[in-house]
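Only one protein chain is missing; all other protein chains are in place.
== chain A ==
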């Protein structure tokens, strides 16, 4: 065996045969060709334009927009802008007609392709001309087409959206009551796109007074105008500055309109309105306290119970969670024993059972907010079907859902704090939850890289160590490898967590641990 003990290292000689290398390269090449062709197929599919516009007058064009067509499109656009310029300068007979058809031509070009020739239009100087076309007293048709062009330009790249700055005052002006509905809606649309671009443009719009007229547009009972306005508003109040949200809720009739739409409107409109509520409740404390006192909470619960539209359910759940979290006295609204509370919990349970990850997560979050309330709240949910569902989520769901479920479960075990000091426990809940096997789920959180989740896990472990009857806590924790999980924090960069974990290990698993066995 001595002579075959080690096989000496031998490298490939520099001088080698071409055959093997070449064969390998050839096969690699064949594989690369396959990849390139796949990319080409996907690219072609992407460029394949499908009519998605609801407007029948936009020609639906199923051809592929190839590069050449794109450059043709760009050339057409510059000449359309040129024609528009000429028509704006023209003062003779039939000027209105000529101008409208020039803008319409441009609007069609800007709506036609997957890659609207926005850049070409801007380069040709479209914006100042369109602003001119928006001047007061212009015929509705012209206003509509001009606002439409601007809407499409605003949907472009950020720097393209910014080119709308000179047009904003006029677009806002045309939101007023004197404008026809289609014109106002088209302007709201353009403004919504602008507001969606970012904080800077939102602030410009707010300082130019876009909020009030948009809010008024939301007041009527139905119609696409209301929906568009609600959508634009939700973009406009996105913050992070809360002032717009606060201002909006104080505008006369807004609260009433929100409630009305949530009560009666179709799901599409309700969805947009719910998004408005999301931002109101997320950003503004004033808005939150006004909303919880209104019917809105009740209406949200009803929508949650009755709708199956994911688009609607997401903003509704989020609004609900914001309201419950933001209100210091949730108990004022969701009083245990009242029908609304039972309905809310039933609806949330429905969401926990749903297939959708987002719904599960948001529902667990809302429940954890409710569970943070009074002892009665805790007892109420605790006896519901929510607990087994949350327990299952804690052990099987993806991380973010698990974390929300853990918050809810943790909240069940802690009584509301009165004064300083460690929170009092609800031992009955703790013992029963541990008995139903929730400890490994929390210990798992301790191991996660997310410090918030780790802290939550540690806090729960602390309760188990401290409070489980018969000093059973340490044994339970040890059995589930909790010590190992805590020891990972021994040199953790987060001082707080490090102290917490080390403190627990020292206190419960110090020198004396296990001696009595």
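We adopt the following convention: a residue touches a chain if its C-beta (ideal position, glycine included) is under 8 Å from a C-beta of that chain, and two chains touch if they have at least 3 such contacts; residues count from 1.
Here is the rule we use: contacts and distances are computed from a predicted model.
Undergrad: Among "Aldehyde dehydrogenase", "Protein YIPF", "Collectrin-like" or "Importin N-terminal domain-containing protein", find the name that the UniProt record gives to the complex chain excluded from display.
TA: From the listed options "Aldehyde dehydrogenase", "Protein YIPF", "Collectrin-like" or "Importin N-terminal domain-containing protein", the omitted chain resolves to "Importin N-terminal domain-containing protein".
Undergrad: In the full complex, which of A:155, A:461 or A:477 touches the chain missing from this view?
TA: Spelled out, the listed residue whose C-beta touches the missing chain is A:155.
Undergrad: Would you indicate which residue among A:42, A:181 or A:375 is in contact with the undisplayed chain?
TA: Reading the full complex, the residue touching the unseen chain is A:42.
Undergrad: By the contact criterion defined above, which parts of chain A meet the unshown chain? Give residue numbers in ascending order.
TA: 1-2, 5-6, 8-15, 17-20, 22-23, 26-27, 30-31, 33-34, 37-38, 41-42, 45-46, 48, 50, 52-54, 114-116, 151, 155-158, 189, 192-193, 196, 271, 275, 310-311, 314-315, 355-358, 398
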